[in-house]
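A protein chain is absent from this complex, but the other protein chains hold their places.
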Amino acid sequence: MSMRPGQKTNLVIGGLVVLFLGLAASFAFSPNPAPVRQDPALTRVVAPAPQVATLRMTAPQLAAGGGDASILDCYACHDEKKSPTVKMGADGAIVFPKEHADLRLMMANCSTCHVGKKLEVEYAKNGDVVMPKAHEDLLKMGHGRNNRNTNCFNCHSQTKLNELVTRDGTRLTFAQAPLLCASCHGPTYRDWELGVHGRTNGYWDTSQGKAVRQDCNACHDPHGPAIPQIIPFPGPKPVLTHGLGSAGAAEHGAAEVGTPKSEGAQPKPETK
Amino acid sequence: MSRRSFLRGSTAAAAGVAAMAAGLAPLRKLGEAISVDQFLQQHYKELSPADMDKVLRRIENEVERQYGVRPHVRDYKPMNGVEYVYALNVTRCVGCRKCVHACVAENNQSRDPEIQYIRVLKMPNGTFDVEKGDVNYAPESVPEKGFFYMPVQCHQCKNPPCTKVCPVKATWTEPDGITVIDYNWCIGCRYCEAACPYFARRFNFSEPTIPKEKLNPEMSYLGNQPRHKGVMEKCHFCIQRTRVGRYPACLEVCPTGSRKFGNILDPSSEVAHILREKRVFVLKEEVGTLPRFFYYFDV
Partner (left out) sequence: MIAAARKYSRFVGRCLACLFEGDWRYFLWVGALAAICALGLNAYARQLVHGLAITGMTDHVSWGVYIANFTFLVGVAAAAVMLVIPVYIYHNEDLHDLVIFGELLAVAAILMCLAFVTVDLGRPERF
């Protein structure tokens, strides 16, 4: 059966029109783009908030705000001249005040507790120092490769607790501790002196402000100098969801751009 | 013209106008239109100091209206005899991403959609092939055995491909080596993003959102003033800090001191020592961008 040419044209045009309008209608009336599937493999660690604050806050403010205070020592908050009294239990262990239960105390100075007493050190058969019970929580010896540098008197003076002694017998105060470290870690000390090792804060342009260098002990616990493992901050959000969430939400009038209200729609890793 | 055809014609015209109006209906939500001042603003380099002052006050007013915080916006100029260089110790970096989030806080990056200038790549030991890097690592704690971490951000190249491709000259390299963007001149074509071999540039695909309590009120025109949708942004070595002599935010929070920054023209600076004495590695050296960002190793 043959068609007249006009009829055929009509059919083609009619078909195309229906097809195009159908496509257009399906596009126009389709709901907003569904949230893009998230890859389940990308689990996210909810870490404590990045302290915006670390840049513009004092140490007490930081600690009070629940920030990461692991880098601070006692005197970041306490007055050094009126140091707090340390309470000890019957077994000689230090009793931590409740508010500091979570703090990792760094034993900065023996003579804070040991005033005018002679220190006896007990050795195990393999030469390791036997840690007294009072120090089990405070002081984990882990110095040297394979933790073999465990003898207190490799660094501390045997007779004067607030003095350090290098291998060649030079006596140093605690303030001079970097020199003690240097007696073994020469290249690192040289780097540190040049500002290459360790962080420098403050001003790179020393004509405009002070550059703040850190001592070895600011970052390394001298008894276990390896930097401990850190919980990483969360990584970037999965790529595919970039921007779609907020655009879809704004379409429904659920969130206004620029108001904190829209913040509520996103997961909040920043609050504790 | 017959009455019938007139009627038909006018009906069709009315339908057309109605369809047009319906099509343009979403524009009602466009919100605050661009002000005349904003529209007529000149390129950064053509602004006289008086003009610049006016622009800065205008931005302060806009930010205050939008966020309810009165910011302090300044236009920091490069210093003479200063060229910035960044050095990053890949032996020391533990991949904690503190720098990433300090940068977001300092530079008023959008929280949703998320924009971050620094990507930390977790790389298997023994290779520098960035294709093998993973940015989404999320272990219990870092560093992980068998991997090293390599943060990548804008390399502030001496021979930057991104500034060459910009059709409106909205991005250029300043005399102190920082490649900057005039956010109020950028047309948002994303050419520079395609040109950058380090994936350092970020585009505002939608209006950025920053909670107002997290806004950093110390702002610079070429640095961390809040951006709007449709413009490019990237790391600018914290212009508002470095041009007054301070260290960038990412360096100040690094717990391992892996990040080093300074003036390479000063032979006694930390970075000068590093480039002289350490083994230094340049990422994608073969593309000839001559970065001012170096990776180095202890030893």
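Labels A and B are assigned to the chains in the order they are written; within every chain, residues are numbered from 1.
Methods note: a residue touches a chain if its C-beta (ideal position, glycine included) is under 8 Å from a C-beta of that chain, and two chains touch if they have at least 3 such contacts.
Small disclaimer: the values here were computed from a predicted structure and weren't measured.
Colleague: In the full complex, which of B:Ser206, B:Ser220, B:Ser258 or B:Thr289 touches the chain missing from this view?
Modeller: If we include the chain that is not displayed, B:Ser206 is the one touching it.
Colleague: Using the document's definition of touch, tell me which of B:Tyr44, B:Tyr67 or B:Trp185 contacts the absent chain.
Modeller: B:Trp185
Colleague: Pick out the residues on subunit A that sit against the missing chain.
Modeller: 9-10, 13-14, 16-17, 20-21, 24, 27-28, 33, 239-240, 242-244, 246-247, 250-251
Colleague: In the full complex, which residues of subunit B touch the absent chain?
Modeller: Per the touch rule, subunit B residues meeting the hidden chain are 9, 16, 19-20, 22-27, 29-31, 34, 39, 113, 168, 185-190, 193-194, 199, 201-207, 229-232.
Here, only the chains that are shown with their structure count from here on.
Colleague: Which integer distance in Å separates the CA centroid of subunit A from that of subunit B?
Modeller: Distance between chain centres: 24 Å.
Colleague: What does subunit B use to touch subunit A in their complex?
Modeller: Spelled out, the residues of subunit B in touch with subunit A are 29, 31, 66-67, 79, 82, 94-98, 100-102, 104-106, 111-114, 116, 119-120, 135-143, 205-207, 209, 211-214, 242, 244-247, 249, 251-257, 259-263, 269-270, 273-274, 277-278, 298.
Colleague: Any idea which subunit A residues touch subunit B in the complex?
Modeller: Touching subunit B: residues 42-45, 50-52, 54-55, 71, 188, 191, 194-209, 214, 219, 227, 229-238, 242-243, 245-247, 250, 257-258, 260, 262-263, 265-266 of subunit A.
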